[in-house]
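Following: one structure in structure tokens, then a few remarks.
The complex is shown incomplete by one protein chain, all other protein chains being positioned as in the whole.
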Amino acid sequence: MTIRYPSEEQIRASVREICEQAPLTKRPTIRSFLRDMSRNLGLRQIFAGTWDVIAICCTLFAVVGVVGAMELQTSVDPQQQVSVFLFAFSPVFLFLLFSLSVWKEAEGPAWPIKMTCRYTVRHLMAFRVFCITCLSFATVGFYTLVLSCVLRLQGLPLLCVSLSSLFLYSLIQIQAALSLRSNWAACGLLALWVFGNCAAAQLWPRFYWELLQAVPALAWVAVDALLAGMFCNRYGIYVRRACYAESM
Amino acid sequence: MLKVCDVTKRYGRFTVLEHIDLEFTPGVYGLLAPNGAGKTTLMKMLTTLAFPTEGEIRYDGVEIGAMNAAYRDLLGYLPQQMGYYPNQTPAQFLSYLAVLKGMEKGSIPARVEELLDLVGLSDVKRKRMKTFSGGMIQRVGIAQALLNDPKVLILDEPTAGLDPNERVRFRNIIAGLSKDRIVILSTHIVSDVESVANQLVFLKDHRVAGEGSPESFCRDLRGKIFEITLPDTELPQFEQAHAVLSIRQEHNRVHLRFTGGSLPAEAVPAEPSLEDVFLVFYR
Partner (left out) sequence: MSIDKEASLIKRIQRQGDRRAAEELISAHYREIYAFAFRQTGDMDAAMDLTQEVFLAVLQSIHRYDPKKAGFRTWLYRIASHKLADLFRSPAYRFRQKTVPLEELTLPANGSPEEQWLDAEELRQLQRHIAELPDELQSILRLRFYGEKNFREIAEILSLPEGTVKTRYYAAIRTLRKEAGES
């Protein structure tokens, strides 16, 4: 059959019209995602229902932090013990924040409804992960500095230890969230890491101390930079998965 | 047009739905099935809470998973268990969901007012939801499903927990929704959909057992439904030979509605109702 084609001009006009109507969107980057979410939803709505979790975690962290500091005051070799303590204790805050928010959201009553909105629980979680990670760095950093001042220790090496520990943990966390099918499995694995570390630091403090001492300060910075880069890469994937509703 | 194309859903080895083919155009659909027939799974797949193991669900020719947020923008969903935050007021709850639905912030308060009015909750809009009855919560649920003026409205057991007055109100709301949207409501109570649905879908043994208008189902049964009054002593024997659809006790006699078997001389033909259709399907 002979096909009557439209003119070139008509085709061009039609193509233009298609592209005008089509939802041509950029693939979300970390920056655009964070900007759009905070602009369109606002922090108050994104964190709705999780303020209590944050409050509980802050209280717990403060209590354990103060008790730990008091214990360490009487130690023989504070620099060593504080380092080991910080390495084990730093990720606890982020771990609690993450797993409690996962639990709160999964157990939350409106989960199915929120999964059928434009911004789903996945979007909310992706945004929260970024915020709680930042919050943890700030809190842990602040705590480390306060501790080093109170106990009159060298602050910089301690900061290296606590932040590196947190970098390492946050990378494991995001990787677990990406590769394990269920969030519960991820939380279980992370609990194993965090509490395993705490227990090991109690049992073999010398081993940890030697390990930490063996790493020169410059290496800490390099490792942190590498871990931060890897975290951003993983987090970018996490964001895209949330936006495109692919299976997590 | 929303289309379910040869969809099978399995959880591990357990098959919940098998080779489902359905087509929804604007109108009200009643999805009827006894509990456990895969009704809720189908609803979950239509709302992207679950994805088919095989086959595809497409809206206007595009797979709904690929449409992603564009599909969710068209969607209103009332799950079987309407979850809510007990300390919130209905107005707060609706506003929160409106934000998540990506509605323009300026338009939200007016829309919330309008919907609370529609479901008759205007006078309690500042009360916390923990003081609400099951029926009131369900009405909040219907209101939230309508927030974004959805083109596809999916209501899973929407009348559960409603009292008779509320059921009437609910039916009126559904009937009043404009004609240019697809409304799918699942239920195991026939009277819920009898007056509002213009198409019915029956699920049985993980498959679609029948679809069509309520009238067409009744028409198919015409001449096959009968009524008879018997002494109640004869009931067991009668039940063995016929499919009894309903029984009404009158003193020491029983008034029966039945189908199938040999026709006794005293039996009189009856006009089939949708209730009969349902009972014949799931006998």
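For clarity, chains are labelled A and B in written order, and residue numbers in each chain start from 1.
What we mean here is this: a contact is a pair of C-beta atoms (placed from the backbone, for glycine too) under 8 Å apart; a residue touches a chain by one contact, two chains touch by 3 or more.
The model shown is predicted, which means the values in this text are computed figures rather than measured ones.
Only one of B:9, B:44 or B:58 touches the absent chain when the whole complex is considered: B:58. Residue B:70 is the one among B:50, B:70 or B:243 that touches the chain not shown.
Considering the complete assembly, chain B touches the hidden chain via residues 1, 3, 5-6, 21, 23, 25, 58, 60-63, 65-68, 70. Interface residues of chain A with the unshown chain, by the touch rule above, are 1-6, 10-12, 14-19, 21-27, 244.
The criterion applied here is as follows: only the chains that are shown with their structure count from here on.
Taking each chain's centre as the average of its CA atoms, chain A and chain B sit 42 Å apart. Residue ranges of chain A in contact with chain B, taken from their complex: 23, 40-42, 45, 48-49, 108-120, 243-245, 247. Of all the residues in chain B, the ones that touch chain A in their complex are 47-49, 51, 65, 68-70, 72-73, 75, 77, 79, 82-85, 96-97, 99-102, 144.
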